[in-house]
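As you look at this complex, bear in mind that one protein chain is not there, while each of the others sits in place.
After this line comes chain A, so read on.
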Amino acid sequence: MSLLLDGVDVRYGDVAAVSGVDLTVADGEVVALLGPSGCGKSTMLRAVAGLERPSAGSVRWDDEDLAGVPVHRRGFGLVFQDGQLFPHRDVAGNVAFGMRMHGVEAEARHKRVAELLELVGLGGYQKRKVTELSGGEQQRVALARALAPRPRLLLLDEPLSALDRALREQLAVDLARLLREAGATALVVTHDHDEAFTLADRVAVMRAGRIRQVGPPTDVWRSPVDVDTAKFLGCNRILPADAALDLLGVTVPGRVGLRSTALRVDAAGPLEGVVLERVHRRDHVRLLVAVRDEELEAVAPIAEPPALGDRVRLSVDPDGLAVLPG
């Protein structure tokens, strides 16, 4: 009961969208394909669904090569970024669609529709028109629709990207719970690392059509495999080992990546600098501080933030650091 990608290439004419991708998704596992837009992750997902044909390599399910299996026989559910609900059917009609295609009895369909709508928090919505639902509700219906025929594998293409931020964070938590409860095997495509880390057991970082790093979220977050991956995961500054020791007093085996939260304003901190810039963010204040010859980012609490030109003391927060190979 597992998906295996073996050296998959997808080409559009002369353009290689995906090159040599190897990846497995084990039974009950949620894997996130994480990468910037245009990195080939959605193409990869479409190749798994059978909507694109790989030009080389194979997509396998339990050792069965899926090359000759058309989309509708793969038994893989797919959720698009913007739902793509059938506008001419009501909520129940959308959720029941896959079961109708598989010849499920009407009574069993009604029962499962009710059950799934309950699961996604839309109990009693059966007769509602899908065009009257909010974006978040539409995504929940799309998820219920994909889960209804009990797919072997669930494919989610940027499932939350079309929603506004507050809703996105709420739904990401809901979705993570839903996937666990349903025991779903899933492949999620996203460009948002928060989303990937919330949902996934393992994360595969993709760039320029290739997978650069695969691992549990904390490993990827703490130890990005190269500079580009580190930058994509929020490290705005990369310091060599000696500079890290000299400036921050941290000892690491390789280079160190600094996120904006790596330095915090702390009266008892060992570092000292002058505030150059100040920007208010949602739950903190972000500063640019001159520490000796370097300009580094730091954060301060919202209450009584330092003014421009103030001298501040800083301490290092290990959670804001990432370690790169040297």
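As a working rule, contacts are C-beta pairs under 8 Å (C-beta built on N, C-alpha and C of every residue); 3 or more make two chains touch, one makes a residue touch a chain; residues count from 1.
Rule of thumb we're sticking to: contacts and distances are computed from a predicted model.
Matching "Acyl carrier protein", "Thiamine transport system permease protein", "ATP-binding cassette domain-containing protein" or "NADH dehydrogenase subunit L" against the UniProt entry of the left-out chain gives the name "Thiamine transport system permease protein".
Across A:H102, A:K129, A:H280 or A:R311, the single residue that touches the chain missing here is A:H102.
The chain not shown here is touched by just one of A:H88, A:H280 or A:R311, and that residue is A:H88.
Only one residue from A:G28, A:G75, A:G215 or A:G234 touches the chain missing from this view: A:G75. Seen across the whole complex, the unshown chain contacts chain A at 49-51, 70-78, 80, 84, 86-88, 97-98, 101-102, 145-146, 149, 155.
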